[in-house]
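Heads up, the thing below is written out as structure tokens.
Missing here: one protein chain of the complex. Every other protein chain is in place.
All chains are identified by letter, namely A and B, in their written order; residue positions are counted from 1 within each chain.
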Amino acid sequence: MEQQPILSVKDLKQHFRINRKFTVKAVDGISFDIMPGETYGLVGESGSGKSTTGRSIIRLYKPTSGSIVFNGTEIGGKMSQKAIKELRTNMQMIFQDPMACLNPRKKVLDIIAEGLDIHKAYSSVEERNEKVYQMLELVGLSREHASRYPHQFSGGQRQRIGIARALIMNPDLIIADEAISALDVSIQAQVVNLMKKIQKETNIAYLFIAHDLSMVKYISDRIGVLHLGHLVETGTAEEIFTNPLHPYTKSLLSAIPHPNPKVEKTRTSLTYNYEESGLDYNAGTQHKITDTHYVLATEEEFKSFIEHQHDAI
Amino acid sequence: MDKFEFLPDDFEFVGEKQDITKDVVAPAKPFWKDALGRFFKNKGSVIGLVIIAIYVILAIIVPIISQWNYAEINTSLSNISPNGTHIFGTDNYGRDIFVRLWRGTRVSLFIAVVAVVIDVFVGVTYGMISGYFGGKVDNILQRFQEIVNSIPTLVVLTLLLTVMKPSLTTIIIALAFTEWIPMSRITRAQVLKIKEDEFVLASRTLGASSFFIIFKEILPNIVNQLIIMCMMTIPNAIFYEAYLSFVGLGLPIPEASLGTLVNDGSKFFLVYAYQMIIPSIALALLMLSFNLVADGLRDALDPTMKEM
Partner (left out) sequence: MEERERILKVRNLNISFKTDSGKVNAIRGVNLDLYKGETIAIVGESGSGKSVTTKAIMGILANNGTIDSGSIEYVWYDEYTGERQERDIVQLSEREMQKDIRGRKIAMVFQDPMTSLNPTMTIGKQIMEPMIYHYHRTKEEAYAKAVELLQLVGITDAEKRMKNYPHQLSGGMRQRIVIAIALSCDPYVLICDEPTTALDVTIQAKILELIQDIQKKKELSVIYITHDLGVVAKVADFVNVMYAGKIIETGTIDEIFYDPRHPYTWGLLSSMPDLDTDDDELYTIPGTPPNLAHEVKGDAFAPRNQYALNIDLREEPPMFDVPGSNSHKVASWLMHEKAPKVEMPESLKKRIEKMKKEGVK
């Protein structure tokens, strides 16, 4: 029995017109699927388009073109009321900046219950509050915290409140847009553990957008590598890390710092410059290596990648 | 090591006695308490507040309880310097200046209230809509605002005076024409600042309507700046009326306002200086007090206090 993907993105393009002469092509034709209960890691550096992808999928921007099918409903173009409701209740987002993601003037109780309030998803105030308390306990905080204000919490705690706000809607997919990048290392671990625990209990899917490769490898089932708005390689975490084909992926992996002085002091990273590489992302198509492993290349480029695939990283 | 006194169970694990997984959160500290505290610590703002309070009280009481009527002409009493019976003296027509001053203050305070109302209902709403929706809406609203703003107020007033008689209503209409513009600009700027903040984006992803977002998410976060700005526009509005009255476009005789008093007094400045000096000081002091309160509010409500 084949599972239907919970999210299916096909040829998504997000362009921003700055003025008559200049358009920023933040996302320029990417396609990928996410299966229910899976974590898909979207990795890239600044300017790769990863945050834009997340925001386009959740319709904070209006996609320039392409199809986004979520739970069987098309949400990429003009949306029907039903599609909007589907989107706004079953897909949620957690944001990067713990200082800015919560309304400083609202109590934590109201912040977490916001989704319920908007969609009138409760029959009594007690029911509403009770749901909030459950969420607080789920994310490792307690009931008393509901009457406090965001500024009284630390960064990690605020991020957990953001998670509670997303979870209370019982979504099928959560997009984590650099959700841990702004946190201290030991707090990152706390939040990641929490996300994994929740996934085990609720079979929720994550689109995990990040630039920290070690964390992405740890949490993701499959990974997509973005560069300059194109998905240059995608595969399982294992495939990407042990058998990367695209030179950009290779350079990214070689740049990961190891917390091991013996290795780190002698490591040098590969350089990769798109302009000088001779590759043309726009001319490439996705070439299959295994059922899960694909790389963006033209025919020639692909041959070259295969030849060099076992070169040292 | 010698300076330490060891107890017998020192080197045993604390273990179960403490719960290391329990999260500690700082105790609640309501924002308003903090802000009020800061406001009252500021001597300038307290003085300003007290003075305004005195003005309000006197403006209400004096014209009611005083034996002198503000409009009654009695040439036998004209131009008396300040003394026991006439605290601020009398003017050319024998009218008690003390009564006229506080009667005039009523007008100034009334203008202050009207300015705030216009600021809030027109200025803030205009700015919020323009700022939040952006794009074409913003473009149209801003261009319209710029056109309105570039019409000189004196021209507006003169036009109004051709169809209406000089009165408080006329002044208020003239005021309303442009009073809301600075406020709407400030509001729009504040909205633009906050619009892309993540908690607003979060509301959008949760499906909130624009209305909900503007009034429940954005407004509470910018209301501090707006209050401060409001306070600051009051002296301008008061002075605007005074200025109009001074140039003779204001209230008709025998109405008194701080501006008309200064105007009347200026005619006799070289002979009876008190007639101009006293209302001028009164006007200046009132404006200063509002400015002090506005400064104090700004320091008290400053959003940098958001962090722990």
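Some observations on this one:
Operating definition for what follows: a residue touches a chain if its C-beta (ideal position, glycine included) is under 8 Å from a C-beta of that chain, and two chains touch if they have at least 3 such contacts.
The structure displayed is predicted, hence computed values, not measured ones.
In the full assembly, the chain not pictured is in contact with A, B, by the touch criterion defined above. Listed residues A:G156, A:P171, A:P244 or A:G284: the one in touch with the omitted chain is A:G156. One of A:D11, A:E137 or A:D184 touches the chain omitted from the figure, and that residue is A:D184.
Where chain B meets the missing chain, the touching residues are 1, 4, 6-7, 9-14, 18, 20-24, 26, 34, 305, 308.
Mapped onto chain A, contacts with the missing chain fall at residues 45-46, 154-157, 184-190, 192-193, 196, 211-215, 217-218, 241, 251-252, 255-265, 267-269, 271-272.
As a convention for this text, only the chains that are shown with their structure count from here on.
Here chain B touches chain A in the complex through residues 21, 23, 25-29, 31, 197-199, 201-209, 212, 217, 220-221, 306-308, going by the rule given at the top. Within the complex formed with chain B, the residues of chain A that make contact are 55, 58, 60, 84-85, 87-89, 91-93, 95-97, 99-106, 111, 114-115, 118-119, 140-142, 144-145, 147-149, 151-153, 157, 162, 165, 169.
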